[in-house]
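Heads up, one of the protein chains got dropped from this complex, but the rest are sitting where they should.
By written order: A and B. Residues from 1 in each chain.
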Amino acid sequence: MEAVSSRTITVEVNGVQYEREVEARRLLIHFIRDDLNLTGSHIGCDTGNCGACSVLIDGVLVKSCMMLAVQADGAKIETVEGLASDGELNGLQQAFSDHHALQCGYCTPGMLMSATALLRENASPSEEEIRKGIQGNICRCTGYVNIVEAIKAAAQ
Amino acid sequence: MLLREVEYARPASVQEALRLLGSHEGARALAGGQTLINVMKARAASPDVLVDLADIGELRGIELASDGTVTIGAMTTYTDIVDSAEARARPILGEVCKQIADVQVRNRGTVGGNVCSNDPTNHLPPLLVAVGATMTILGQGGERSVPAREFFLGVYMTAAGPGELLTKISVPPGKGDGFASVPIGRDGTCIVNVAASLDSGAPTLAIGCVDAVPVVLTPDSAAEETVRVAVRGANLDPPSDVHASADYRRHLAEVLALRAVAQAAGRT
Partner (left out) sequence: MTETTVTPERPLVVEEGESKAGFIGQNIPRKEDKRLVQGEGVFFDDVKRHEMGFVHFVRSPYAHARIKSVDVSKALELDGVYGTLTGDEVAILTDPFFELSTPPGANIKDYALAVGRVRHVGDPVAAVVARTRELACDATELVEVEYEPLPHVLDGEESLKDEVVLHEEAGSNTVWSGVFDWGDFDAAVEDADHVVRIERLHFDRFSSTPLECSGCLVEFNRGTGQWTIHGTHQMPGVGAIWMAPALRVGIDKLRFISQDIGGGFGNKITLHPQYTACCLLARKLNRPVQWTEWRTDQHTANTHGNERTFLDVTVPVKADGTMLGFSVRAIDDCGAFPRYEPLGCIIWAQVTPGCYRWRNVRVDFTQVCTNKSPVAPNRGYSRMQHLWLTERIVDIVAGELGLDPIEVRKKNYVKHEEFPYETPNGCVYDSGDYARCLDIALELIGYDSLEEKRQDAESRGKVFGIGIGSTLDSGTNNFGQSMILNPELQFSGNNEVATAKLDIFGEVVVTLGTVPQGQGHETTTAQVVADILGCTPDEINVRAGHDTYWNSNAGLSGTYASQFAVTGLGAVKGAADKLADEMKQLAAAVFGCGPDDIELVASQARIKGNPEAALPFMALGAILNANNAGLPPELDVTLNVRYVFRPEFEKPDLERKFGNLTLTYATQIHACAVEIDPETGVYEIVDYAAVDDCGNRIHPQIVEGQVHGATAQALGAATHEIFTYDEEGNLLTPNFYDYHVPHALDMPPMKTGYIESTSPFTPLGAKGMGEGGGAGIHAVCAALQNALGKKGEGPIVWRSCNPYEGVWDLLQKPEETRKLVSVETR
């Protein structure tokens, strides 16, 4: 095998297959946003600290700005666009709205993916566990107060 | 934020990985990417070739031997360690891994990446030195073991040289360990960290964030004054940066050393 500067990758995102040629240097978040036109996942920093780009890769929560698109070849990716069904919000999304857990909405997709990962692993997290679960997601608007309340409510 | 051009390969075996690393001078191993991708985003370093170790199954996993030794594959993630029953043979491992950054980083970041990048503020270098871990390195010349104390050579430099791979880390069993740190915010980057182990009787202390490599101290006993004298006698010369001055780091090293030892003593 040889190292290549671009290759064709196949990914499944929210149940849909995509095949694209991509440069090796392209970050997964740019691939998702620019190449696949799924602009729900966001970019908030350049050092992997803010978590706005968080997605699930084969069920595992990761920051997609800290991966190359080529590393996701063959993976099943879940983004915020896959949470609702036919425009019907899922319980977590509804809880975020009910509890005013979003203001500008920019951190929200990443926050929802982190909360999704948390609740799949731990159906009744304590407050500390919730905060630990979203520790990798920065929000500048809400102070996290209502986000924690929303996740608690969704867990019940 | 935007990487320079790079070539990428994802080998299926350790041998293939070594071949790729050996045949390109500017080749780097890509483990979890939680450090390397950041470095490449900043364009602070731009390897020509990335050799992605993700498909090499034999590099990942945790084994518990009958004598209690925990052997951790280099591509094992922090989350793997936190969740592992086997790793509980040395509980401090999971406890410290759980303090690293956040869930996303723990899901991808690897022990191999942590030790091989040897950023002075990392958690695992001082921890593994204190617990007396052994690193196994594979190169074209074969396999060799290096004690953790000899593994860390300088900032971002370890005994795993170009064309070589850290394959696993072996940790003897034990419970008498402590880890104390002052991070910037909860689970944040460490300003100073200290790992201590009392398992071999007298304490082994490893102080991180104060030098290019963990500073190892072996005071005669765990008594407070003895430890204090040992830390002061080390004549630490820590860096000054935006988070702390050299003086403050020096002071924290002493306080945290005492706390790490006290923690370890409480658990023997």
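In the analysis below, a contact is a pair of C-beta atoms (placed from the backbone, for glycine too) under 8 Å apart; a residue touches a chain by one contact, two chains touch by 3 or more.
Keep in mind the model is a prediction, meaning the values are calculated, not measured.
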Hidden-chain contact residue, picked from the options A:M1, A:V16 or A:A84: A:A84
Absent chain, residues of subunit A that touch it: 23, 25-26, 30, 33-34, 37-50, 52, 79-81, 83-84, 87, 89, 93, 96-100, 102-109, 112, 128, 130-132, 134-149
Absent-chain interface as seen on subunit B, which is shown: 1-5, 38, 42-43, 102, 182, 184-189, 191, 241-245, 248, 251-252, 255
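The working rule: only the chains that are shown with their structure count from here on.
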Intercentroid distance (Cα basis), subunit B paired with subunit A, Å: 28
Residue ranges of subunit B in contact with subunit A within the complex: 1-11, 16, 20, 24, 27, 30, 33-34, 37-38, 40-42, 49-52, 54, 101-105, 107-108, 186-187
Subunit A - residues contacting subunit B, complex: 1-5, 7, 23-27, 43, 46-48, 51, 54, 60-63, 65-68, 70-71, 73, 114, 117-118, 132-133, 135-137
